[in-house]
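Worksheet for the structure shown next.
With one protein chain withheld, the remaining protein chains of the complex are depicted in position.
Chain IDs A and B follow the sequence of writing; residue 1 opens each chain.
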Amino acid sequence: MAVMWALSFVVPLLVAATIAALSLGAGEARTRARELVVQYAWLAVVPTGIVASLDDGALKTVDWMLFGTAIRLDEVGRPLVLLAVILYGIALAFVPRSISERPAGLNGFLLLCFTANVGVFVAANLVTFYLVFAAMSFLGYAIVVHDRTTSARRAGAVYLVMTVFGESAVLGAFLLIASEGVTDVLDVPAAVAASDARDVIVALLIIGFGVKAGTIPLHVWLPLAHPAAPSPASAVLSGVMLKAGIIGLLRFLPLGEGAAEPLWGGLLVTLALVGGLLAAVVGVLHDNPKVILAYSSIGQMGFITALIGAALLEPAIAPAAIAAAVVYSVAHGLIKGALFFSIQVWDLSRAPTWAVVVPQTVAALGLAGAPLTAGFIAKYVSKESLGDVALPGLPVVALADLLPWFAVGSTVLLARFAIAMSRRSRRRTAGKPISTTAWAVLALAAAAPVWWLATGFAPPLTVPGWFSPGPVVDQSWPFLLGIALALAAAALARRPRFRDARLLHPRGDIVPEGDVVVLLERATGGTMRGVIRASGVLGATRDALVERVRRGPSPMPTVSGVQARLGTWVVSGALAVAALAGALLFVVLAGGGG
Amino acid sequence: MTTLQLFMYAGAFILVLGVAATLLVRDLIRRLIALNVASGGVMLLLLALADRGDGEPDPVPQALVLTGIVVMAAVTGIAIVLARRVEQLDDDLEEVEQ
């Protein structure tokens, strides 16, 4: 088992290193060898898939690495690892024919991200987690900025700034946790619950992992990064990398331990609800399908964060909430990945339009939570896991009743996505049938693994039957309401009176991508300029002080003046001799002793 | 004030005078002379310390002073040569600049 794990980490690293080595020189043979490696790079994820399916869940340690590295595959990690294997595998297969240039570089970095991402899901102690989390975050920069356009570089810069702050917060939290004497991840929630610095730790964890998970107001990098990155990279970003933030919250927050946390739980839930609303409202004002999907991800991540917040509010529901969060993450990952891949398939594949639209529609329905889809199962499971939890300030409204409104927002967003996609032209330049088929299978069959997963978690989770009327009605009304709203908006937009209304025909110019990011950019720019100016001022002050000291009152003129006058004073010689004589006399008379 | 203290204060005073002049004066030969004055002050100090006990004067500081005289002679010789060389180079530099 340990050997298999070593292989599963080493193989992608080796393939990436091979790609790097083959890129260094020039020459026909090298380029062709590199293309071959890039074509089959997706095979590198297979060892991980195998070991994740077969592993027994025991702790495996490497004592000589860093401060002692340890991994363990538990029931929270396993589904996510398998999700990563599927999405990264398809992404690696999609890259060689994608629109972006330099597929070799993209594949290399995707492989590295894959290793780090899987590491996040299996890390068993604090240092290991921080290692892979930081690695994944900074490698993410490489895939966001891959196309090197101006917008990609801007997205990359915003991503980096947010990541640095997130990493620092996580580091601070981890140091505080480590000082409690805990290293194993399984012991952390109890230690945090019992710690004196609990509030500080929880705050830092929420900030640090919130950046990754797209929690408002730390979500600003998401809508910039997704359109800038190539489609396979966006798929992986939304599908798997955001889940790293979720697993951070799941592993390290004191869920189910000790007393409830009304403050933090309430905060998380509020942020999640606001995020869901914001995502829907701002997302429909955009035109670029990737941006719309990005805002959809923000909303969906908010949904999962709401589950976590509820677990903080009511520790009794924690096991069910955690399980529901995992199920929802897997469902969202599979479907969102499929939707992002579908953009590339639409653009490049030579398959007929109906063959692309059908899986796309099925996936979209899944996201909205229509019956018979993965989303249906995930949303039902989540709703049931919440029980009667309510917001601290509003005991009347049960959280479980607020969640379906997320589905309304998702449906509206997906309707907008459909419109945006329909306006997009199909270039049909390249496309391998095999990878397109793999994508279609992913989109159509996403419900199966999710249902299997949900039933695997059975004790804390109540899984819906496929055709039981109660759940179907419960899940259908938000979806139908969303469709109704979308149709109403479309009908309104067609009326001649509103032909030119910007609000009804949004082209992404009402709210900029990343909404608040413009303010943040200005603030950061201002701060940087201020700090640089302060630094310059410090330097100038120091130099001025040194100059003042150097040019200060010099005794030299006085001394030279005195010297000159003494030197030319005729009497000075005689005085010197007299003084000498006096001293000698004194010495002789005083007896010379003592 | 005992003789010992007188010598020590005088030595210290001359030392400080010499060192200050070495650091502050521009001209190289004057600096050299100031350094010699400073060494004179040090020697005075050492000789005073030689007499600090009750019995015979301590021979070690006296030996150090003798060594110091020899060292200062050698240092002054080298310094004069160096000063001449520096002034020569400065003259060359001025010629080149003109």
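Please note the rule applied: contacts are C-beta pairs under 8 Å (C-beta built on N, C-alpha and C of every residue); 3 or more make two chains touch, one makes a residue touch a chain.
Just so we're on the same page, contacts and distances are computed from a predicted model.
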UniProt protein name for the omitted subunit, picking from "Rod shape-determining protein MreD", "3-oxoacyl-[acyl-carrier-protein] synthase-1", "Branched-chain amino acid ABC transporter permease" or "Multicomponent Na+:H+ antiporter subunit D"?
"Multicomponent Na+:H+ antiporter subunit D"
Answer for the absent chain's shown contacts is A
Among listed residues A:437, A:535 or A:558, the absent chain is touched only by A:535
For the chain left out of this view, which of A:114, A:130 or A:341 touches it?
A:130
Specify the residue from the set A:2, A:65, A:316 or A:448 that touches the hidden chain.
A:65
For chain A, which positions touch the chain that isn't shown here?
24-26, 63-68, 127, 130-131, 134-135, 138, 145, 148, 152-153, 156-157, 160, 164-165, 167-168, 171-172, 175-176, 178-179, 528, 531-536, 538-539, 542, 546
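FYI, only the chains that are shown with their structure count from here on.
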Chain A and chain B, separation of their C-alpha mean positions in angstrom:
71
Inside the complex, what are the residues of chain A that reach chain B?
554-556, 559, 583, 586-587, 590, 592-594
Under the stated contact criterion, what part of chain B meets chain A in this complex?
2-4, 6, 20-21, 24-25
